[in-house]
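A single protein chain has been removed from this complex, and every other one stays in its place.
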Amino acid sequence: MSPTGIAVAVLQVILTIAVAPLLVGMMRVIRARLEGRVGAPIRQPWRDLRKLLRKQRMVSQNTGVVFSIAPLVLLASAALVAGIVPFLSTTSALDQVGDLFAIVYLLLLGTVFLSLAGLDAGTAFGGMGSSREMTIAAIAEPTLLVAIFALSVSTGSSNLGAIVADTLANPSKAASPASMLAFSALAVVTIAETGRIPVDNPSTHLELTMIHEAMILEYSGPDLALVELAAHLRLVVFLGLLANLFFPWGIATTAQPLHLLAAAGAVTVKLIVLAAVIAAAEVFIAKVRLFRVPELLAASFVLAFLAVTVSFFLV
Amino acid sequence: MSTTRFVQLLDLAAGLVLVTSFAALWLRRLVTVTWVIALQGVALAAVALVIGAYEHETELVLIALMVGVLRGVVLPGLILRAVRAGDEHREVESLINVPAALLAASGLTLVAYATTRDVVALSSTPQVRALPLGIAVMLIGMLLIVTRRKAVLQIMGVLMLDNGIALVMFLGTSGVPLAVELGIASDVLLAMFILQVLTTRIRTKFGGTDLDQLRELRD
Amino acid sequence: MLKLLRKIVRIGRVTETVPLGAGPRPSLLLGAADPLRGSVQIRQVDAGSCNGCEAEFAAAFGPVYDVERFGVRLVASPRHADALVVTGPVTRNMAVPLLTTFEATPGPKLVIALGDCARDCGVFAGGHGVAGSVADFLPVDLEIPGCPPTPDDIVVALRRVAGR
Partner (left out) sequence: MVGAALAVAAVAAAAAMIAGAVLPARSRVVWVGVCTALCATAGGAAATAVLTGSSTFQANFPNLFPLGGVRIEFDALSAIFSLATAIVAVPAAIYGIGYSAHGPSSRTVQIAWPLLVWSVMMVPAAGSVTGLIAFWELMALSSLVLVLAEHHHNVEARSAAQWYAAMTHLSLLAIVLALVVLAHQAGGDSFTAVRAGAGDLSPATASVVFLLSLVGFGAKAGVVPLHVWLPRAHPEAPSHVSAMMSGAMVALGVYGLVRVGWDLLGGGPTWWGAVVLAIGLASAMFGILHALLSSDLKRLLAYSTTENMGLVFIGVGAAGMFAPSGNRSLASVALAASMLLVINHAAFKGLLFLGAGSILSATGTRDLDRLGGLARRMPVTAATFAIGSLAIAALPPLNGFVSEWLLLQSLVHSLPSNAAVVAVAMPVAVAVVALTGGLAAATFVKAFGTTFLAMPRSVEAGQAHESPRTMQVGLVALSGVCVALALAPTALTSPLRRVSAAVGGLADGAPIRTNGVYLQLSGIQAGLSPLLLATGLAVLMIAVLAVVRRGRLHRTVRDIPAWGCGRTVQTARMEYTATSFAEPLQRVFDDVLHPEIDIDVDHHVESRHYVQAIRYRMKIRDGFEHRLYLPLLAVARRWGDGARRIQNGSIHRYLAYSLITLITVLVVSR
């Protein structure tokens, strides 16, 4: 755990937190443009967050400690993951602290706390959101872990640094069927876990169709800011994982400032491309019924499963 | 074509054949399923094309083109007509639900891999190593036939089964003539099936395939 | 899907390019250190409206008027909101829920009365189920006259709130 490694990790956390709202703002702009609108400027989510931080905090009766600490845990877990995932450099100090499994379970920790917070106020919609969120989280879990399985079979390690380094060393791996299957599986899970269409609609106002929004109906002011920032951050973390696990080019293998700068540029470009694809695709598809979501996730599970089979038998 | 490139392209095309068969289980709209089946035919043709190009077999390239036309365009086209001639229920009706079917199919894939291990171990050319994919596609085709209610879907299952057999033949044998004979024969058989379904559907809808009445249809 | 794509390409942007009202305006509502500058989240409350105002209000958020470009957004819970847009005369059944909604909104907060009915009960004044205008129940910060107000009016008013 070298000082430069820690510096890289801290840098990653700060940069991803700074970039996350902008990326969401960009996705909203793309969506608006495709719908024929102008849309709010890209920095709008930051403005929203700044305003929320200056607003009053409300804590309703019947709620307890869980309601208060859930936003902290949610944001802290997402930020810790942002420090572990090699966004800028493979030399992050946190690489040996946790591997892909640790990342999956850390993100699940955030989900669990938010779900508990949804139950804490005792409102019907909060409970509904929690129940649905846990349903989706539970059935997305096999896909995630089996996809990780596929990735780690060919590398022989589930550590992110090792996987990224391995793909850098053998560029042809990125085009192998196993890698592509695992990518599609993880892409579906990303959409489910970050609450995008077709699983959840982040801009819905109808409580009955909500998943994520229903859990946070009770949060206001700074708490809401934390929850929203965490949601943005989780999106970036998932997209960043997708980007750097499968297309790691441009990532720094040292901790030199110049290399880090170049890596920051590369990862930004990759994030923008992925986010743009998702935002554009959302215009074309409708949200599926909640009870069709398991079908979607079953399909992604099958993709991950095939990735394991193929990675073992074909290569 | 270098060997690594060949392996990659072959795996890619053969993998696509398998993935499309999963997609056919997953999707619900009959028309989309038909498109997927067509895609599978094209992928199958690509497999033959890649092998033909790598081994410099002009015959195989020709067969690939034929397969592409037949399975990618003609047969799906016929099926599409049969689908459009059907009633309004254009959603897939299945005996088991979609996640269960998908899980069953992944189980079948594992079975395919496990059972062909010895064959694969015998000779480890890239073609033979991709052989289990063909078996898996055959099995999934069977699954489709078993679990689906509609005749059209069962036809698609037969087509998928046939695609699997063809894939196994392309990968497992270098004897081209056998592949041609079997392939063409089964295609003709399939076309007959589809026409049968088509006529039955028209009959149930319009009370018969009487030519006079059919002419009314055109007007 | 192709059809939709073609439509997107053909139609392009439909938002009115000429800014409605004249230029950006300073926020008139919460002074210079306005915490809501540039970002206003709105919870809409129908206190008994005929839905005319709702239709116009929805149009303000549609592609043509697109008030969202000024940082105004609709939200699902008053806990997330900065401003309540109340439409219609306050009916007896909606009086308590309206007050509950106001109490559930974290400060600093604004109340916007949308339409003539919200201002002075409009044509429903003195009606059997009508309990009063919005101002009878809540401190109204901004009124948008009209029956119903046009989307133009709504956009101009919301820009004043957002200060952009």
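Things worth noting here:
Labels for the chains are A, B and C, by order of writing; each one numbers its residues from 1.
As a convention for this text, a residue touches a chain if its C-beta (ideal position, glycine included) is under 8 Å from a C-beta of that chain, and two chains touch if they have at least 3 such contacts.
Please read these numbers as outputs of a predicted model, since none were measured by experiment.
Partner chains of the missing chain, restricted to those shown and counted over the full complex, are A, B, C. For the chain left out of this panel, the touching residue among A:A7, A:I42, A:L109 or A:A281 is A:L109.
Touching the chain that is not shown, out of A:A121, A:I197, A:A252 or A:L271: A:A121 (per the contact rule at the top).
In the complete complex, the residue from A:L11, A:V29, A:L80 or A:A275 that touches the missing chain is A:L80. One chain of the complex is left out; on chain B, the residues touching it are 96-97, 100, 110, 113-114, 117. Residues of chain A in contact with the chain left out of this view: 1, 13, 53-66, 69, 72-73, 75-77, 79-80, 83, 94-99, 101-102, 105-106, 108-109, 111-112, 115-116, 119-128, 130-132, 134-135, 137-142, 144-146, 148-149, 152-153, 156-159, 162, 207, 217-218, 221-223, 225-226, 290-291, 294, 301, 305, 308-309, 312-313. For chain C, the residues touching the chain absent from view are 77-79, 96-98, 100-101, 103-104, 106-107.
To be clear about the criterion, only the chains that are shown with their structure count from here on.
Centroids of chain A and chain B (each the mean of its C-alpha atoms) stand 37 Å apart. Rounded to a whole number, the gap between the C-alpha centres of chain B and chain C is 56 angstrom. Partner chain C is touched in their complex by these residues of chain A: 32-41, 44, 47-48, 50-51, 54-58, 204-207, 210, 213, 217-221, 224, 283-284.
Looking at the complex, you find that chain A touches chain B at residues 172, 175-177, 180-181, 294-295, 298-299, 301-303, 305-306, 309-310, 313-314. Chain C meets chain A in the complex at residues 1, 4-5, 8, 11-15, 35-39, 41, 63, 66, 68-71, 73-77, 79-80, 82, 104, 106-108.
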